[in-house]
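First the structure, which I've put down as structure tokens, then a few questions once you've had a look.
One protein chain omitted, others in place.
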Amino acid sequence: MTRKKNGLRLAAAALGISALALTGCTSSASNDGDASGAPSGDASGAPITLGTTDKVTSLDPAGSYDNGSFMVMNQIFPFLLNSEPGSPEPSNDLAESAEFTSDKEFTVKLKPGLKWANGNDLDSKDVKFTFDRQLKIADPNGPSSLLGNVESITAPDATTVVFKLKVANDQTFPQVLTSPVGPIVDDEVFPADKVMADEEIVAGKAFGGQYVIDSYNKNSLISMSANDAYAGVLGAPANKSAAIKYYADSNNLKLDVQQGNIDVAYRSLTPTDVEDLGKDSNLVVHKGPGGELRYIVFNFDTMPYGAKTADADAAKSLAVRQAAANLIDREAIASEVYKGTYTPAYSYVPQGFTGAIEPLKELYGTDGKPDAAKAKKVLEDAGVDIPVSLPLQYNPDHYGPSSGDEYALVKKQLEADGLFKVDLKSTEWVTYQKQRVTDYPAYQLGWFPDYSDADNYLSPFFAKDNFLSNNYDNPAVDKLISEQRGMADAAERTKAIEDLQTMVAKDLSTLPLLQGAQVAVAGKDVQGVEKTLDPSFKFRLGVLSK
Amino acid sequence: MGTATLPASNKSWVDKLPIISHLKMSSGLQRGMLISGLALTGLFLIAAIFAPLIAPFDFAQSGNANGDFPRQAAPGGDFIWGTTSGGYDVFSRTIFGAQTAIFVIIAAVVMSLFLGVLLGLVSGYLGGWFDRIAVMLSDAIYAFPSLLLAIVMSIVISQGQSKVFGGVMAAAISITVVFIPQYFRVVRAEVMRLKAEPFVESAQVIGASPWRVMFTHLLRNATRTLPLIFTLNATEALLTLAGLGFLGFGIEPTSASEWGYDLNRAMSDATSGIWWTGLFPGLAIVVTVLGMTLVGESMNDLNDPRLRRFSRKKAKRITEAGVGA
Partner (left out) sequence: MTITSPPGQVPSPLAAPKPAKQKGGGFLRYVITRFLLIIPTVFILITVVFFLMRVTGDPITAALGGRLTPDQLAERIHEAGYDRPLFIQYFEYLGQIFTGNLGRTLTDNTAVTDILTTYGAATLELAINAVLVALIVGIPLGLVAAKFRDRYPDAILRVLAILAYATPVFFAGLLLKLIFGVWLHWLPIAGRADWQTELQLTTLQAPTGIYWLDALRSGNMEAFVNVTQHAILPAIALGLLTGGVFLRLVRTNAIGTLGREYVEAGRSRGVSEFRLTTKHAYRPALIPIITVMGMQIALLLGGAVLTETTFEWKGLGFKLAEYLTARDFVAVQGIVVLLAIIVAFTNFIVDILAALIDPRVRY
């Protein structure tokens, strides 16, 4: 019990520290452990219903790699390390301690006497099984690629697990353990070599998180109740039971939360919905920092003056990117199109992450506002023919329906002073993904992080041979990216991350536009929502009560 | 009569034109329905042809010399039907939407009428293995929900891209593929029935070639339902285009204006009480389909002796004029 209490106090302390809780809930402002929103004994709370338009691909951590599935896993599976509400930093969940015991060895000690909801023992065998299984199944839809740095896993005794890593001192590794590859599964229920069906997981009661699933109707309705066997960092849930209702259409979600049929609407309401719900006196719109990043990718080969075009010229090509960066009015896009559900992004690492700075604000435009004169000068100095014709692609069905409005506005901003002639096109998602690498000189993409570390916004984008495949190659950037991952000194690493952002901002491999805010709309009787809208981007039903 | 504006000298052949002859033989409410249908369809055609003249703004215009247009502004002032979440003028987009619609309708109708009628005729008359395969194919395609087939076809044809021509042709071809089986079935059934009629048998006995029998005797009779098919196909093309647009497989908003896409975007406005972004494009669809269906139904009634209302005096003229349809 002491352990449990300790966790709770930590949770409350974290709340006090968190400057990110936008809307205050009076009871949670107190630092007293018992008065915090997570009561220990009196979990009398009425059932909480959450509505979402996300979807579950699979409850099996080996079989899915998406927000919708991960959100449910966060409620029902334990992690070695998990972040407490209010903080993105990993802290011990199943682990009693977790640290580098040598350069390439990360050792986790488990708490003793852990149990699964079905009564099975939860020990190091389960942990080893979990990660071995991820690597063995390597499902096409799964997250096993996040374990790229793991060489092998051993379990010397029942409470010890040792991860042997390929790259020394990987500072992102604790974060990886909180990521979609991190949920621990029961080795007595899950098969070692294939993804398990959701119904079988539910039937086997293979739960070890805050909740157990009582009734499971895939992508329609999940009903859960508190798991007494859970002894991790999140503590006992503030409500006795919770349900998740799935919607296909955000406006049905909006109407249901407005009419009180559900308590909380989370992901994804349209900007118009959020604005309208904000006017409803029975509801509260909660906003927290978001990890989602929206940006334009430039293909260094095929963009105007790109390396593989007839009039290839690296300097001119850079001028074109810089001119575009000077002309974009992020403020206008955020307020007009997204009505504040997104905020301007002047960097590659979203605000709220350790090491995030805003280099694009200083380098381009004037005080974050567009500057046509600057753009014109850049183009003229480089000898670029004005107007520049720029083919620009966006996708209308993957990054929300407002993409059309967003890119219509981008086109308008670029063309406003006659410096660009934008040929705007949209393409359906699957074709888009096939064509973007080869065919699109400039195009829209979005990013949602795997875990809450700045590196997750740098390595995948700017290291050599990254997933963008936009032919950006800056050896200095590449070198620093791989170096910072192994920097054990936090200050040194932060400095490196800051430098990286400035370096990339000068090259403009991509042009960040917006950073997403996490938005949850809840009835005004629902408490605790703001606690979970933190930079870990994990929505925890356990903090809600009413 | 209703066509008083026509010069008298032209009367002989003008009177035989489908719509005009129908107008002349109609009376009472039937005429009322036909005329109101023609009026609504006329409205649609005028909007489509003169869109650039009627619409105050371009369909993808979200600002002018005076600055940006307001977003989601209520009807009134410069924007008689309000503006959308993208800052476009609803009235202008609705008018320009007629243009997109008519391109798709023409392309789809021409293609599916031609292919569907031809296949139905040949298949129904010749029978045998060709008929069986054609029936099987059409049954199979028919069994697939039409809108989903249209979605798949539009992905295959346009590769999901949003170009205007590509989008229009993708919609048109998808619609064609979906409707060929339907018209094939109808024409084939009619041909099968007519095949047993005495006039076909007598033609066969005289020694007319199969092609001659098909294209002179059968085509003429089997396609009496043509005006109905025509309007049904046109309305269905429009509804499918709108359905594609609604489900997000339509045309990019800055490339062309399309009612279904606008309705899709308007859904989230509607739940916030913003009614004008969805109401007008939706009404445009309803009015256009209503107009064309009224014309088609009236013509069908007038072609069908059991449903036709006419005075005895008119009877003779009608039988002559009606066949031309």
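Letters are used for the chains, namely A and B, taken in the order the chains are written, and counting of residues starts over at 1 for each.
Simple rule for what comes next: a contact is a pair of C-beta atoms (placed from the backbone, for glycine too) under 8 Å apart; a residue touches a chain by one contact, two chains touch by 3 or more.
All figures in this text were calculated on a predicted structure; none of them were measured in a lab.
For the chain that is not shown, the touched chains among those present are A, B, taking the whole complex.
Considering the whole complex, the residue from A:282, A:433 or A:482 that touches the absent chain is A:433.
For the chain missing from the display, the contacting residue among B:23, B:90, B:232 or B:251 is B:232, taking the whole complex into account. For the chain missing from the display, the contacting residue among A:340, A:368 or A:446 is A:446, taking the whole complex into account. Within the whole complex, the absent chain has one touching residue among A:145, A:389 or A:482, and that is A:145. Only one residue in the set A:217, A:366 or A:482 touches the chain that does not appear here, and it is A:217.
Checked against the full complex, the candidates A:255, A:307 or A:382 give a single residue touching the omitted chain, namely A:255. Although one chain is hidden here, its contacts on chain A can still be listed: residues 49, 55-58, 60, 63, 65-66, 138, 140-141, 145, 195, 197-199, 215, 217-221, 223, 243, 245, 247-249, 251-252, 255-256, 259, 261-262, 397-398, 429-434, 437, 445-447, 460, 465-467, 469.
Counting the whole complex, the residues of chain B in touch with the unshown chain are 28-30, 32-33, 127, 132, 135-137, 139-148, 151-153, 155-156, 182, 186, 189-190, 192-193, 196-198, 221, 224-225, 228-229, 232, 235-236, 239, 242-243, 246-247, 260, 263-264, 266-267, 270-273, 275, 278-279, 282, 285-286, 289-290, 293-294, 297, 300, 303-307, 309.
The rule we apply is simple: only the chains that are shown with their structure count from here on.
Centre-to-centre, using mean CA coordinates, chain A is 47 Å away from chain B.
The part of chain B that touches chain A in the complex is made up of residues 60, 62-63, 68, 71-72, 85-87, 155, 159-163, 248-249, 252-255, 264-265, 267-274. By the touch criterion stated above, chain A contacts chain B in their complex at residues 249-251, 254-255, 270-273, 275-276, 336-337, 396-397, 401-402, 404-405, 408-409, 411-412, 424-432, 435.
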